[in-house]
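Input: a single structure, listed below in structure tokens.
A single protein chain has been removed from this complex, and every other one stays in its place.
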Amino acid sequence: MHFKSMVVSNIEVSPGYCLIRLTAPRQILDARPGQFVMVRVQDGIDPLLRRPFGIFDVGTFSPEYPESPRQHYLEILYKIVGKGTSILSMLHSRDYVDVLGPLGNGFDEGEPETEKLLVGGGFGLAPLHFFARKHAGTAGIKAFIGGKRKEDVLCVTEFERLGIDTYVATDDGTLGSRGLVTSVLEEQLETGFGSRTVYACGPEPMLRAVAGLCKRHGIGCQVSLEANMACGVGACLGCVTKGRSHSESAPDYRCVCKDGPVFDAAELLWD
Amino acid sequence: MHFKSMVVSNIEVSPGYCLIRLTAPRQILDARPGQFVMVRVQDGIDPLLRRPFGIFDVGTFSPEYPESPRQHYLEILYKIVGKGTSILSMLHSRDYVDVLGPLGNGFDEGEPETEKLLVGGGFGLAPLHFFARKHAGTAGIKAFIGGKRKEDVLCVTEFERLGIDTYVATDDGTLGSRGLVTSVLEEQLETGFGSRTVYACGPEPMLRAVAGLCKRHGIGCQVSLEANMACGVGACLGCVTKGRSHSESAPDYRCVCKDGPVFDAAELLWD
Amino acid sequence: MKKKPDMSVQFAGIQLRNPVMTASGTFGYGKEFAGYMDLEKIGAIVTKGLSLKPKAGNPMPRIVETPGGMLNAIGLQNVGIDAFISEKIPFLRTVNTPVIVNFFGNTLEEYEEVAGKLDALPEVAAVEVNISCPNVKHGGIVFGTDPKAAFSVVKAVRSATIKPVIVKLSPNVTDIVEMAAACADADADALSLINTLTGMAVDLKNRKPYLANCTGGLSGPAIKPIALRMVWQVSRAVQLPIIGIGGITNAIDALEFLLAGATAVQVGTANFMTPDASQRIVEDIEKYLRENGIEDIKELIGALRA
Partner (left out) sequence: MKKKPDMSVQFAGIQLRNPVMTASGTFGYGKEFAGYMDLEKIGAIVTKGLSLKPKAGNPMPRIVETPGGMLNAIGLQNVGIDAFISEKIPFLRTVNTPVIVNFFGNTLEEYEEVAGKLDALPEVAAVEVNISCPNVKHGGIVFGTDPKAAFSVVKAVRSATIKPVIVKLSPNVTDIVEMAAACADADADALSLINTLTGMAVDLKNRKPYLANCTGGLSGPAIKPIALRMVWQVSRAVQLPIIGIGGITNAIDALEFLLAGATAVQVGTANFMTPDASQRIVEDIEKYLRENGIEDIKELIGALRA
């Protein structure tokens, strides 16, 4: 879809992180966790390109004013890092943005009885939150949240409210255990049993570590990748990543936007 | 001066025309009618350059909230024509812009006893309004306002409130007499007597006609010109106009920004 | 109510319902945008640059935004002519819009061979030869920056196909007219200009070039003034129809190129800003023609009074 969208609310949820709610057509309710949207934050040429953001949640709400029909929305959890996200953070309710999406493939949501381990850091929590919201209540869903400092640890309240066991680790120990979230995950992998899948989204080094861990433990791992994007629809080939069999002579590039952003970690080349 | 300025108010005064009030340092009170400012309407590169606007008025006001000190302001009357003015028109009170000015030379305000005939069209009324506000009450100040349609005739109320005789002409006769404002001026020049000066600001064809009229009647004429500008301070030479003695071999170019925008019509080449 | 203006243009034996096409490399193989616009509303689809064999392209990152533009160093990644025929043509066949196939080679022979293969495809309305590629046999000198090399590429392609041959020029040259003239001498049917300008972005934090490839091609609104200038220069000097490309994001931009001498235009980077940019441009041009009482868009081509 490609739609003009009105800002419903836009609030800072942690220093430097905001949650924005945008109106959307009904079909947004069909979005799958792991899919993303490309947002044009303002008219004109600055910024020029759309910015990709994972879907944090979708839903339906009743606007405050009487007799107005119920509206559908889409939520994005974003970190202010540069020009586009700064402009986004300054939008007020009733301002407009232009949205393209949902795009890409979501997580393979697996069997209900499989234990689901969500591992995320920073805004990587966004798609995991959407996933958790859909799967809350199913057996053995757990969340592992990492961050540099306390402020980078997002969504703990949301996950706990969904009744999900949540493990936190920060580099500086200001929240949860001190160290990497992958260490916490590793402990879990060593103690647990049964059929399990890891769903990971966050900075590249974290994904690499998680993928390695899962490979060693022989369990499924889905990772959601990031890449600079121009089109978001598989046309520009700007966002590729190397597939498992990639070599210079027999290239195996996959588009993060179209073939991903979620990949089976075993399908990628982690060189 | 170069200052960050807060929008106090920004209202549409006629379809397509707005009046914006901006906070300014105390020294703005020294601005002379005919001077202008260069406004950077938003950060970033779109638009890239500042936009020049004549000063409509300056003054001092007391903000609404209690115990706040009195503030000084600057007003701009602008027409929405393109990107910069559209963005300007969407600013809310408490938004910020960046202002450079006052720039250039104002009108030669002449002797108190000289009759002053103000001739303007469209946003050309802006500097004339500032002039009229300063000279209201002096003998024989009259205003001649032209426009395509009724909506383009600005400031009539303001001029009348200042007790100034105001003559209006529109191309389509929707307000005042039908035809060009220069015809109305011409009648006046033919009937009147005594020492007089014309102060004109508006579209180029109007200025050309007014300058010709004054030349024929042998009376002084000051015109305020427009030109595309980059620097506003006489550095880029982007805004020149031809001086009286201009020729290819002996160029006589004047900067509209620095040597003007107000010129004695007799000093320019009206080829 | 004015009557519907005539938007059609023809050149090099190609007939287009309107002069707006998509630019190679920015529109994939058409299908990628099918969900976001009506592919049958635009004049033609120009597909991603093809080569004889599949090409891997460059390592990541490949793109970066710059002021008013973007750099890309895709490195001409593409599926190769055979996969194009088997995987992409079937969809394109279902779309009632002419398809122009952009292609390139690493050697003269490769250019010739791809052109020959394209010649056999009834679905291909014309070929667009990208000459902004290094000649691997001759020290990597870019074909498109040397008039003699350009002449030989065009000659080779010309001899291999009876389809209209459009040559896409590189703007990274001292004298674009000289390049255009060389292509005309080699019997090109039309010229596309411009391709991207070579640029670079620096990653201050990591003290590295931002793109893995160091340099990339600059496209987008930033380059429009350069593209307009080149179209204008070439249109006054060379008797070939021109397709104007570079920073076109709206109908006004497109009309400016027509005035400057282009018979048609291509929309590139703007597809990323708005996926239906090309369709909107068609609609807004039509609106402009109506509002200004212009019955035939062809009146505007080269109508600049300079």
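A, B and C are the chain letters, set down in written order, and residue numbers restart from 1 in every chain.
Here is the rule we go by: contacts are C-beta pairs under 8 Å (C-beta built on N, C-alpha and C of every residue); 3 or more make two chains touch, one makes a residue touch a chain.
What you see is a predicted model; the values in this text were computed from it and never measured.
Considering the intact complex, the chain excluded from display touches A, B, C.
From the set C:A222, C:V265, C:I281 or C:I297, the residue in touch with the chain omitted from the display is C:A222, counting the whole complex. Within the entire complex, the positions of chain B that touch the omitted partner chain are 2, 40, 45-50, 98, 100, 227-241, 248, 251, 253, 258.
Touching residues on chain C toward the chain that is not drawn are 66-69, 71, 145, 172-175, 197-202, 204, 206-209, 214-216, 218, 220-226, 228-229, 232, 247, 252, 255-256, 259-260, 303-306. One chain is missing from the display, and on chain A it is touched by residues 45-46.
Please note the rule applied: only the chains that are shown with their structure count from here on.
Identification of common neighbours of chain B and chain C yields A. Centroid to centroid, with C-alpha atoms defining each point, chain A and chain B lie 54 Å apart. The set of chain B residues touching two or more other chains comprises 45-46. Shared interface positions of chain C, i.e. residues touching 2 or more other chains, are given as 67-68.
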